[in-house]
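Quick notes on the structure that follows.
Just one protein chain is left out here, and the rest sit where they should.
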């Protein structure tokens, strides 16, 4: 049997590599490590994998693809989950799984394996991607295997296992939470965060905990910084006047945004598997892009397109969060999104200050905002005749007048 | 003929009072001034109205009703227009119009009159409310009358008219924008704001312009302030442990929020009459309530109720913005909202700092967040069996596997 | 251990009763049979249950409750699944499960058991209801137990088992499909229907198969029949002028509708568990009520309420189909539905002819249709001024004109 395993070289996936090999009839193990901007040390990873039992390792830099084909389309949709979460982990999983499937197909492997927990969203995202892209590929998820959970009730059992199997792992200090990082964000959950009353923004307690990509607002500079973003068809294509690839945009904005402490989110969210959980996220660059994208849309997007699209954001975000990236309904919504973005082109200037993002200007060659029409002063173009409003209001009110005449205004009394 | 006029005692409505009286056959004019928290000077208003030609004036304090029956139901719905606007002006208009209609009915008046422009949303909100509540009442809107616009092409013509008619008006300094204030917010538009590239957050230019209810972030205290809000069935019922009426909640939070510069919005928005316009808003208390309400919902609201409700917020907000408050479709949505709020009860703690609102904790007796279920540690209650996830994922992926088998994975290639 | 079993006295549930008792440590078995209009023979059922091993049997006539609290609220919502299915089986399951839970609680039972297959929707509907109403109650579903499936690979194994255990079962002739009947409908699936090209409307082949509640259109009388239905707040309260309870309405309309062959549906549908399946349904009374309800709504319901409600029907129907009847999101939608129905009152006359339902008139005291307004003749009431349409159209077209001016009309070229 040949198995491709999502592997990082850390304690968890090292144990997995060895355990799966052992428990699946001395399977041939192919390790796979995607670089999606998590900034892990990758030197020596190949050697480590081989010493742990892998026959081969793929280390692929997917950062460009991640920014261009995953983060950017999602940003065009303006997707935010439950009004707060920028979907940083959710959007990375389908890419990793897609690449695993490609490797499995190239290597004629029988299965792919991952170390995601049976309580989380990631297992679903991985496996739905596999279902969509390689319906016959087998999935191995040891954490859903009761015997595995019994063998490894805690961290120490894993350390002991590695010692016994001579698996080279570095004992890193245990953090009082778990985390996941990529180009778009870093997330924290579990441990001390399990109490939803715990204050993750408290500088006294958390300055060293939740500040990987960004400072706390209190620690941001006292002087605001301005950033100019150019958009073309819904995508940010330049920062401060400099043309950049999607990947370079992300890196640039992460740095600037992190310095000013923007994009920090602390929330209780609803997992696809049915429970609520609590998460803390740093998304400095992504939050700037979301904010600026809304600004340029406000200038260039038709009202009805915006209202329609806005009503579909919760669905789109739900699909991404649940793991239905490679699902036909996400593609159907994406088609609508793409059509909505074709004139979303122009420039936005934002101010970053002490954790906040503020707009300081937007402009566009294809702006639909026409001050001649909007002005309260006399309009030389006469594009708008105020007398037209009478008929507009009369006909919009017609059904209300009829309803009131027939059913009485009492009919409209407040509910509560 | 008897006419009820929305009247403030300022230049605009003073001219209107006199002009309508004159142009509608020496009509009997009844002035009406609602106190909805605009903090205008009301002393001497009765005398001024009589001297301008009114036979009677109603000065009604509607602040309690405004907070309880308009702002609060809208906050329960989580309504935000086009992702940014807290609907401060929109929600006030139906109340003013409703009270005008009541006065007109009590006084057996033939018409109601207002001074809203023919380009704006307010005319629609006033008149749709009248259509719903008093379908036969006549509406007089002089600004939509071409002869009126020709007679008063600018401010000076109005001042001259008042001088000629001996109408007592106080010459206030002309501001380079127009504004509207109430308990929920103050709005600014037109004038210097017509350029969407103009930076309304610039402390150098705007410290004296757009800081009626709140300071600029840069001017906020260097020390964060914490506020605790208690919610019951979706409503904030206490601040910092003190039980308060909706009106008192609004006043308290406006003060605290304004001090820290929160709730400032600068946006380009789509008016119901078809044009884009640019507005700047200060909504200190409202923005805190919106933020905190989302937090307590995240802990106590069912996932599917939230996702459904979120998909309907754009529609609800559109209805409020367009003026369809007293419309059956708003009531239908409100019924759904009320049902959604019945367990939204608990406490939220927020931190206000330099223009930002951050959560520092939430808790509830009816929290649906269960750390025993969510935890990555062993769960003594065994409420969640990780093995269940296998079947869950398998069946959720079934249609994806079938689709992929039949149509091929290429079918799911990216669009762009 | 004490277990409540959904029991009909047929082969399947007789085997289940005995098998569960045996396999759960000689558990105390309480049989439960709901009369929801399936018209099964219930005489002798108690004796049969006791002889099969039950300690007690509940036989409850739930028809009134079914019509009033389940079918009627769903009809008020206008729910149809995937544009075709009247949800006859879906809406019965939550009621049966609710009653089972009540019995389990009254009897202090440990579990409830059912004989639904592991491939269908019914298992989900039963168990989600139990989850909502009695979260701690255990569920026993032997068909999802591999050992059970292996023990009973087919009908003969069950007959042999009964013989061996001396379980009194009557050998009914095997039908080439399976079916489920209640007050609202009868459904057929599987067997010969597995081929979606098979013609279930073919009189030559199917006259004896799919005609339990209704004749085939070809077999309906040559003379049309008219039926008058009175509605109050969305509910049919009288048929042909005679006041009737919801249950009596259903029975009356089933008879008349069945005679004329209306309400027959043959479709391929999507199950919640992820597969497509093919079903044939007879819903004579329900289809008349759906049709007539839409007619009376067309006269009395506000346009915007209707359009909003229509956009939510797919979601509501999905919830009923999937089994989320006792879920907070269904209740939230129901609240909206109830608000929408408060003026849906009046009379509809329909014609039934050879499988078709046609409207032959509708009228209402609270009709919102005003022929004076709609007429092309002169309108004495002058409720509508045609000149108003100019402004109405101008402002509705404003954003289109601006968009076209800025982006060009080419922008609107067809997609395909």
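The letters A, B and C name the chains in turn, as written, and every chain counts its residues from 1.
Just so it is clear, a contact is a pair of C-beta atoms (placed from the backbone, for glycine too) under 8 Å apart; a residue touches a chain by one contact, two chains touch by 3 or more.
Keep in mind that this is a model prediction, so the values were computed, not measured.
**Student:** In the full complex, which of B:107, B:180, B:219 or B:304 touches the chain missing from this view?
**Tutor:** Checking each option in B:107, B:180, B:219 or B:304, the one touching the absent chain turns out to be B:304.
**Student:** One chain isn't shown here. Among A:160, A:329 or A:365, which residue touches it?
**Tutor:** A:329
**Student:** To test your reading of the contact rule: which positions on chain A touch the chain that is missing from view?
**Tutor:** Contacting residues on chain A, toward the hidden partner: 270, 273-275, 302, 304-305, 308-309, 315, 324, 327-329, 331-336, 338-340, 395-399, 402.
**Student:** For chain C, which positions touch the chain that isn't shown here?
**Tutor:** Interface residues of chain C facing the absent chain: 69, 73, 78, 82-84, 117-119, 123-124, 127-128, 130-136, 141, 143-146, 149, 153, 178, 190, 194-199, 201-202, 217-218, 224, 264, 266-271, 273-278, 294-295, 298-299, 303, 306-307, 310-312, 314-315, 318, 326-328, 331, 334-335, 338, 349, 351, 353-356, 358-363, 367-371, 373-376, 378, 384, 386-390, 392-393, 396-398, 400-405, 409, 411-412, 414-416.
**Student:** Could you list which residues of chain B touch the chain missing from the display?
**Tutor:** 302-304, 342-343, 366-368, 370, 373, 383-385, 387-392, 394-396, 398-399, 401-403, 406-407, 411
Everything below uses one rule, namely that only the chains that are shown with their structure count from here on.
**Student:** Please set out, as single numbers or ranges, the residues of chain C touching at least two other chains.
**Tutor:** Within chain C, the residues that touch at least two other chains are 302, 304, 395-396, 398-399, 402.
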